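To keep things clear, I will list the structure first and then write my remarks on it.
Here we show just some of the chains, and they stay where they sit in the whole.
Chain lettering (A and B) follows the sequence in which the chains are written, and residue indices restart at 1 in each chain.
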Amino acid sequence: MKRVGIIGVSGYTGVELVKILLNHPEFELSYLAATSEGKIDEIFPQLSGVCELKVEVANAKTASLRCDLVFLALPHEKGMEFASEILSFGTTKVVDLSADYRLSLELYEKNYTTHQDKKNLASAVYGLPELHRKRIKTTNLVANPGCYPTCSILAILPFLPFLDTKFGVMIDAKSGVSGAGKSLKQTSHFVNVNENINAYSPLSHRHADEIKEQISLAKKEPISTLFVPHLVPLTRGMLVSVFGVLNEKIDELEVLREFYKDEKFVRVRNEPVQVKNVVGTNFCDIFVKKLDGKIWVNSAIDNLLRGASSQAVINANLMCGFDEGLGIPNLAYGI
Amino acid sequence: MKRVGIIGVSGYTGVELVKILLNHPEFELSYLAATSEGKIDEIFPQLSGVCELKVEVANAKTASLRCDLVFLALPHEKGMEFASEILSFGTTKVVDLSADYRLSLELYEKNYTTHQDKKNLASAVYGLPELHRKRIKTTNLVANPGCYPTCSILAILPFLPFLDTKFGVMIDAKSGVSGAGKSLKQTSHFVNVNENINAYSPLSHRHADEIKEQISLAKKEPISTLFVPHLVPLTRGMLVSVFGVLNEKIDELEVLREFYKDEKFVRVRNEPVQVKNVVGTNFCDIFVKKLDGKIWVNSAIDNLLRGASSQAVINANLMCGFDEGLGIPNLAYGI
């Protein structure tokens, strides 16, 4: 048993981590922290009678003493603040769910703020298992990918060799409202979301550069990336359309199947994917179809699980030498 | 390990049984049946990569040979048809999720149809563990309660000694649409449900007599029962208001706490209950408040789990001598 902690347990990804870890055979929840103290079932009354652990005021030193591995479910800036201190003690591993270690320094500072931990940024591993599994196994710091990037990159990767780079990719993404977090905003007010859909931050969302950087690195040349996210009236789930131009004839479904044939958490589908088949799980479902020398790739994930918390536990499994699927949810809520 | 089967696996309660049993440490799914054959992940694509068991055409003999216990997730009439045959072979236990063994003969025939298995009807046990735990442990046939009755009876039971019988109970219940099943009806069409609420079968729903009979038996005198169910725009979840007149002064919250103090799957709340705290679990959350010598009791369950499939597995656990909480879901979907 490894002792694990969660800093930032009061948000949506925090509680999802708690739920996964409560049923995990090799991880033991030994530290829960947030900005103020209390009990986890007071913050999340659904946990009453199931988990009544104390939540402490977050402290990096305590976390490193009490945990073999810490999940940081924090906003950006806070992620690097805690990660740098925890890692400085030398014994505790970190899976950071914030954006702080996902990008190169240049793109990070363009999209977020001045970086305060350049040393660890240089060595952090981008935690998309299908892309960097080997390096994840040996690192002490994983940058857990964003939800949109996870869903988009998994759709694009199999087709990178066949995509016209000059044209690049055009991504139309749709997310449930939990992706916007628990804080109060007009855009999360029920009356604004219900019976509505709209794009936001089109062609300028921070996740665009995260996608672009990862696929450009994989392809070893820059790929133009247009990214338009939408808010849709559902609590969780994410659906992505990627459009691209092919530079050669391919059997697109065969390419997809071959690419993911050994992957446990990517399911290739024979028809358009449905959010309800993945919500509650770590699966990424993918479908693809071509016309007129162009392709449309279609992927779906649970934004809070594969897009955050269950992927973080997979990274933790890999970092600790466990089977990557250990304790990972695979039964969708959908009926 | 006990071998269990499900007949009628293609409906909502069928797939929920599959999901629970896949993670159950002492039950092994050895038989899935429906009206036509196929594979379970073809009927429920969310199970792809997780469970690919064959679904066979339902046959009572086969079921009894291959299973120690069979769940019948069937409509009424079909329940008794299979139960009577399976029980006739003498070795296999049955948990029937249909309405066929829930009522006395008289009320059954008033509300449903002519009963075809009066012998087993006489000995079947009404599977509400909080009410009949002892008898469930020794029976071969459990009649799994309806969803509305489960949620209503659990709210009423603690207050039975203090309720004015002449006045009785007035129940306003709200259910998610999964309660109406998978078949196509105008009343389940998205456009009719979304941005709508309405009562249906008011004062004449079949579950009214199920509630009335159980609470009258418990109280040992007839209790007038007005029951009004509503359809609300959510997939799963059920919320109940019970109004009654008190015949003596009580500390209502204390009565409630005391009554359920040893129950693992009833949670007494300090404020109104929320459907989102129970959906995905077997919990029944209950709150109560009084005014002017009257009380309002407020309960919530997941209509497909505590109202059907997880309660059925609890009954199976009891019938097989296991701890009743073994393998029972307790982590809500809500965040």
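As a convention for this text, a contact is a pair of C-beta atoms (placed from the backbone, for glycine too) under 8 Å apart; a residue touches a chain by one contact, two chains touch by 3 or more.
Because the structure is a prediction, the values reported are computed rather than measured.
Engineer: Total copy count of the complex, if 2 are in place?
Structural biologist: 4
Note that only the chains that are shown with their structure count from here on.
Engineer: Give me the superposition rotation angle from subunit A to subunit B, based on Cα atoms, as a multiple of 5 degrees.
Structural biologist: Rotation angle, to the nearest 5: 180 degrees.
Engineer: Please work out the Cα centroid separation of subunit A and subunit B, and write it as a whole number of Å.
Structural biologist: Distance between chain centres, rounded to whole Å: 37 Å.
Engineer: Would you tell me which residues of subunit B are touching subunit A in their complex?
Structural biologist: Touch residues, subunit B against subunit A: 12, 15-16, 19, 22-23, 44-50, 178, 195, 235-236, 264, 267, 269, 274, 276-278, 280-281, 283, 304, 330-335.
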